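One protein chain omitted, others in place.
Up next, subunit A:
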Amino acid sequence: MNGANTAFVLISAALVMLMTPGLAFFYGGMVRVKSALNMLMMSFISLGVVSLLWVLFGYSLTFGDDIGGGLLGNLDHIGFQGIEPTSLWGEKPDAIPVLAFALFQLMFAVITPALISGAVADRVKFGAWALFITVWTTVVYFPVAHWVWQADGWLFKKEVIDFAGGTAVHINAGAAGLAVALVLGKRIGFKKDPMRPHNLPLVMLGSGLLWFGWFGFNAGSALAANGTAANMAFNTQVATGVAMLGWLAYERIRHGAFTTLGAASGAVAGLVAITPSGAAVNAWGAIVIGLVAGVVCSWAVSLKYKLGYDDSLDVVGVHLVGGLIGTLLVGVLATDGVGGAAQLGKQALGAFTVLLYSFVVSWLLAKLIDVTIGFRASEDEELGGIDQAFHAETAYDFSAVGGSARSTVPAATGASAPQKPHNKKVDA
């Protein structure tokens, strides 16, 4: 076992974990006050649901030996059977504990369905969402991650390069977001009512946490504390910074202002685009990838108004388009001997296969949930705010008057009595 690599991967796993709450803030600040908590919860719930799935069967379906055809892992490790703290992943002398690898990969499985939630802001039943990510992770994420990252996976064998998840994570989530947004339909008042972000500092906080955690996401994917990891970490920083500049420049020319939301969004677009490609390019490649991602994604987020689908927080414009840019540009900009037309073809095969599979299965799954238990919140719930409807909470207390608290003190004891929890037995 390699101690340095193990430490690096464990720390990277913790960094990637932080991306999910970071994403929650990034998305949470972009919605209106009445659904801020729901937006946070749609990401947060994934930390629970997917962690459980991963132990039950997710790890086995993704990284178990192939059942044939490179499509899915077998069931040998269901319930993590056969995996001990001494079990190793990788070849000596670089090998790390399987548990460290599995924890790192779990965090990818957690954030991917959470990414989709940006497409469905303000309008889904929370229970239906939890069911959706449970099934989606099982039938879409686990197989696709197996295709791309497991040595037996069919796209891995076709030499499609997805270093840290441009295909398995971002194109996958982006295509699913588009599919679910189409099934659900638009928010009430889309293109008519103002749907301004309620808290841009929260968006900045979220994008900052994403940027920070992304070093684990990208560099950690080397699974070793080595030059590949360093190259990836360096390119992550450069591409992200340049993408922010690209987005801001586009905005200044098209809309007359350098916006905060644009800076945060540009950074995320750059992070997405460098994810699949960063290990195969040098710093100049990272600059090109960042610039292209910043400008093109900035343009792409306006597509929803032209085409009429309501991808609330631009999962398509940022993650699908950014993921495609990074995945395809490997074929153009790679400096480690893998670039060229042949590689571009392989990259396109991987990108569009995953796009198509994710879109079709996600659409069918969303439709199935919609016609059985109902996916979309009622009109009243949506207009009144899904925070109150599904979480019995509101994010902020603005009212100085009008609140009526249910007393926690029995009326007979008087208002001056010390407060006791009203639903717990208190010792005399």
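In this section, contacts are C-beta pairs under 8 Å (C-beta built on N, C-alpha and C of every residue); 3 or more make two chains touch, one makes a residue touch a chain; residues count from 1.
Keep this in mind: contacts and distances are computed from a predicted model.
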item: Among "(2Fe-2S)-binding protein", "Nitrogen regulatory protein P-II", "Molybdopterin synthase catalytic subunit" or "Rubredoxin", the UniProt name of the subunit that does not appear here; value: "Nitrogen regulatory protein P-II"
item: Among A:301, A:329, A:377 or A:395, residue touching the chain not depicted; value: A:301
item: Hidden partner chain, touching residue among A:153, A:262 or A:294; value: A:262
item: Which of A:68, A:85 or A:194 contacts the chain that the document leaves out; value: A:194
item: Contact footprint on subunit A, counting only the chain that is left out; value: 194, 196-197, 251, 254-257, 259, 261-262, 265, 298, 301-302, 305, 314
